[in-house]
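A single protein chain has been omitted from the complex, and every remaining protein chain is retained in its original position.
Just so it is clear, A and B label the chains in written order, and each chain counts residues from 1 on its own.
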Amino acid sequence: MPKVIVDNDRCKGCEMCVIACPKKILSLDHSVTNSKGYHPAHVNDESACIGCGSCTIMCPDCAIKVEVD
Amino acid sequence: MSEKVLMKGNEAIAEAAIAAGCRHFFGYPITPQTEVAAYMSKRMPKIGGVYLQAESEVASINMVLGAGAAGVRVMTSTSSPGISLMAEGISYIAGSDVPCLIVNVERGGPGLGGIQPSQSDYFQATKATGHGDFHMLVFAPSTVQETVDLISDAFDLGDKYRMPTMILSDGLLGQMMEPVELPEPKEPVDNKDWAAKGHQGKRTHNVVNSLYIEPKELEDLNIARFERYKKIMETEQRAEEYLVDDADIIIVAFGASSRISHSAVDMARKQGIKAGLIRPITLWPFPEKYIRKHIGHAKAFLSVEMNMGQMVEDVKMVVAEKRPVHFFGRTGGVVPTPKEVLGQIVKLNGGDC
Partner (left out) sequence: MSKIIGERPKALLDIPLHYCPGCTHGIVHRLVAEVIDELGIEGKTVGVASVGCSVFTYNYFGCDMVQAPHGRAPAVATGVKRARPDDVVFTYQGDGDLAAIGMGETVHAAARGENIVAIFINNAIYGMTGGQMAPTTLPGMVTQTTPYGRDTSVAGNPIRVCELLSSVNGVALAERVTVDCVKNVKAAKRAIKKAFEYQMAGKGYCIIEVVSTCPTNWGMSPGDSIQWLRDNMLPYYPQGVYKDVGEGEQ
């Protein structure tokens, strides 16, 4: 099952990944504020991740990776 | 090469640069130095070098920045208005600690001015080339042979101190023909380990840059650069002294003015006036040592220039009101005559012209 890894400190909460995700399983985690004051992205339902990597392609900060088998 | 060849000043500039191992020239035509570019355009392709006519002096100096940053010996040549266009680029070159050679074959100014020789870019060359705190090593030859010799030194010292260097010539020197002995040609050497030339996977990247956003970092860099300048001021001052040791009236003059003044000094001596000449060869660093040692016995100093009075301010600063410092100049392309300068010497000596 693909695993999404977000670098909370690099993420700027821009939501480009959120928009790009075809399964709409990403959103900003408002319970977390990183050292720059942003709410980083997180996965709502990892079981629905298809490992397409769209999030990684649209991220301007190399802040999201996907581990696939 | 021990044989002498008759060469035009501008062409000798090109040949001397090639002998010093320079294989990259970027420039734009402007009177009275276009022969440098034309000569380079013929010579460079024959020796595997690069001659590129840029679209402007702005582009030229930026090509010089690029090639210099990539670690090669590089030069450009222009005349006064072209140096104004290059001001930004020269500031970046100095701020990036990139060596290069810039030749200014001065003409009348300001503005479009004239095409005849002048020395009215002294301030620009030594104090106000471009924005920010920096200097260029500035050399003022007075013969075609000296131009050739100084170009070799300019490249070597520019590399040693990592700074732009300038040959401040003028239309007279650029156009005249004199016999020269060219130096032994040097092959280009690729040994600048700070250059942006491709790291080949063997080191971390080199960045040739002048932007330092952190104030302390920028201050430290300026201070370090000025430590190098201090060393230069202590060790690289050059001037020629002619009949100065017992002189009452000491002329200070560089380039074409110095040749005229040299004749005037001879004429004055024939009349029994103890005149002498200090001829700065480096304009930056200003050769204060040479002036200072003669303040004691001199009665007066006379700065002879082809401008409205620029180097005279540096002479005044060194003499520091201990003796009178006077100025005589012609400008606009008008070249003073030895007789005119002699008249000034006689006047200062207390006589009538």
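The working rule: a residue touches a chain if its C-beta (ideal position, glycine included) is under 8 Å from a C-beta of that chain, and two chains touch if they have at least 3 such contacts.
Please read these numbers as outputs of a predicted model, since none were measured by experiment.
Q: Have a look at B:Met7, B:Ala20, B:Ala37 or B:Ala67 and name the one touching the chain we're not showing.
A: B:Ala67
Q: Any idea which of B:Val50, B:Ile115, B:Leu243 or B:Ile295 touches the chain not displayed?
A: Answering carefully, the residue with contact to the hidden chain is B:Val50.
Q: For the chain that got dropped from the picture, name the residues of subunit A it touches.
A: 5, 9-10, 12-16, 18-20, 38, 51, 53-62, 64-69
Q: What residue numbers in subunit B mark contact with the hidden partner chain?
A: So the residues of subunit B touching the unseen chain are 24, 26, 50, 52, 54-56, 58-60, 62-72, 74, 88-89, 92, 96, 195-202, 204-211.
In the analysis below, only the chains that are shown with their structure count from here on.
Q: How far is the middle of subunit A from the middle of subunit B, if each middle is the mean of its Cα atoms, in Å?
A: The separation of the two C-alpha centroids amounts to 60 Å.
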